[in-house]
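For this depiction, one protein chain was excluded, whereas all remaining protein chains were kept in their positions.
Chains: A and B, in written order; residue numbering restarts at 1 for each.
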Amino acid sequence: MTLAAVSGSLAAIGYGLAAIGPAIGIGLIFAAYINSTARQPESAGLTRTYLFLGFVLVEALALFGIAFGFVWAKGS
Amino acid sequence: MSDAQLGWTALSYLIAGIGFWGFVGWLADHWLKTGGIAIGFGCVLGAGLGTYLTMRRLGA
Partner (left out) sequence: MSGQASVLAKGVPWPPSVDEFYLPGWFYPWITKFTVMVWIAVAVVLIFFLVSYRRPKIVPTRAQWLAEEIYAFGRNGIGHDVIGEEGIKFAPYITSLLVFIGVMNVFGILPFFQISPDSHIAFPAALAIISWVLYVTVGIRKHGLVGYLKVTTVPPGAPWLLYPLLIPLEFLSNILVRPFALAVRLFANMFAGHFILLVFTLGGVVLLGSSSVFLKPVSVLSWIMAIILTFLELLVALLQAYVFAILNAVYLQSSLAAEH
């Protein structure tokens, strides 16, 4: 006997959970860049490459979540 | 050869390459009944040959 049931799209919950990690990661990366530039402004140009590289690598995981949300969605 | 002429010549090499070899691919497909993949091969081959010809003749 079913006591309670939750219906709807599981992929939506999955994407919501999957977005937590990359959000924290991107916050950490930009915080590190801002901190390092505030301590030594001349290094801003040197570290900008790593800023973009790190941002895109972490953002990729968030976007995997969007893409796989559609791949694994169950029909309705 | 002026620059604008050069641009149009390069574009014509590319379009002619794709068009001609795509047509050859269509003929091969029509006679061999391969269901269309020969057109694809012909177009890709034509694009590659057109690029090569452009680089050879018009490149620095």
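As a convention for this text, a residue touches a chain if its C-beta (ideal position, glycine included) is under 8 Å from a C-beta of that chain, and two chains touch if they have at least 3 such contacts.
These numbers were taken from a predicted model, which means no experiment stands behind them.
**Q** For the chain that was dropped from the view, give me its touching partners among the shown chains.
**A** A, B
**Q** Touching residues of chain A against the unshown chain: what are they?
**A** 49, 52-53, 56, 59-60, 63-64, 66-67
**Q** Determine and list the chain B residues touching the chain excluded from the picture.
**A** 3, 6-7, 10-11, 14, 18, 22, 36-37, 39-40, 43, 47, 51, 54, 58-60
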